[in-house]
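Up next, chain A:
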Amino acid sequence: MTVALNGEEVAKKITEVFPDSVAAANKVTVVVTSKSLYQVAEFLKNTSGLDFDYLNNLTAVDYIDYFEVIYHLTSLKHNHSLILKTRCYERDRPIVPSVVKIWRTADFQEREVYDLMGITFEGHHNLKRLLLWEGFVGHPLRRDYL
Partner candidate 1 sequence: MSIKTEPFILNMGPQHPSTHGVFRMRVTLDGEVVVDVEPVIGYLHRGIEKLAEGRTYTQNIPFTDRLDYLASMTNNFAYVLAVEKLAGIGVPERAEYLRIIMAEMMRISSHLMAVGFFLNDLGAMMTPVLYMWREREKLLDLFEMVCGQRLTYNYMRIGGVSHDIPEEFLPALKRFVAEMPKFIDEYDQLLAENEIVLTRTKGVGVLPEDLAINTAASGPVLRASGVKWDIRRADPYSIYDRFDFDIPVGSVGDCYDRYWVRIQEMRQSVRILEQAVAQLPEGEVCAKVFQLLRPPVGEVYGHIEAPKGELGFYLVSDNSIAPYRFHIRPPTLINLTALKEMVIGWKVADLVITFGSIDVCLGEIDR
Partner candidate 2 sequence: MTLLEQFQLWLATIWPEWAAYITPAIVGIVVVLAFVLLTVIVFIWYERRLLGRFQIRLGPNRLGPEGIFQPIATALKVLLKEDIVPAKGDKLVHWLAPVVVFVPILLIFAVVPFDKGAIFSDLNVGIVYVVAISSVSAVGIYMAGWASNNKYALIAALRTIAQMVSYELPVVLSIIGVVLMVGSLSMSQIVESQNIPFIILQPLGFVIFFLGTVAEMNRCPFDLLEADSEIVAGYHIEYSGMKFAMFYLGEYGHALAYSCIIATLFLGGWQGPLLPPIIWFLIKIVAVFSVIVWMRSTLPRLRVDQLMAFAWKCLLPMAVINLFIVAAEALWLPEALPWIMVVVNFAFASILTLLWSRLFALGGGRVEV
Partner candidate 3 sequence: MRFERYGVGVAKGMVVTFKHLFRHPITVQYPEERLVVSRRIRGNELVWFPDRCTGCATCAKSCPQGNIEIVTHIGDEDKYVVDKFEVDTGRCMFCGLCVESCPYEALAMGISYERAQYRRRQLVLSKEELQLSDIRRPSGYARPKIEPTLPRQSLLVDWDREEGGQKLSRLPLSKKRGRGV
């Protein structure tokens, strides 16, 4: 059985190394600031005891006030999981650092989020629309897209 790690405990570990990086944490999730996302992700992957080497799923939700980018992480070694989140409040030009260099799997998924939600992933090597064609106007999965 995959154990869902307690977000608060993981958050404590993260703040020890990167203070001010955790925005919120509860039983299942850790919300980090978008500025520190890359460092936190690297930390989660490379720290022994955490070893989140497998990024199951990357997606984003439009909560109208802000966008939330969600990373479902699993460690194949210890068989535990964690939900990492980050938020960006700028609606016109939301920017989140890309984690492609840490987990290659984010390649298509970040492109998809960029395509459908309009969140720019900084540092992505090939950030183009994935499912829709070049020149498509708008980002369909935003709540205000009709």
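Basically, a residue touches a chain if its C-beta (ideal position, glycine included) is under 8 Å from a C-beta of that chain, and two chains touch if they have at least 3 such contacts; residues count from 1.
How were these picked? Simply put, all candidates are chains of the complex that A comes from, given by their letters.
Note that this is a predicted model, so its numbers are computed, not measured.
Chemist: Pick the candidate touching chain A in this complex: 1, 2 or 3?
Modeler: Among 1, 2 or 3, contact with chain A goes to 1.
Chemist: Any idea which chain A residues touch candidate 1 in the complex?
Modeler: Those in contact with candidate 1 are residues 1-2, 53-57, 59, 61-62, 70, 72, 76, 79, 83, 103-105, 107-109, 116, 129-133, 140-141.
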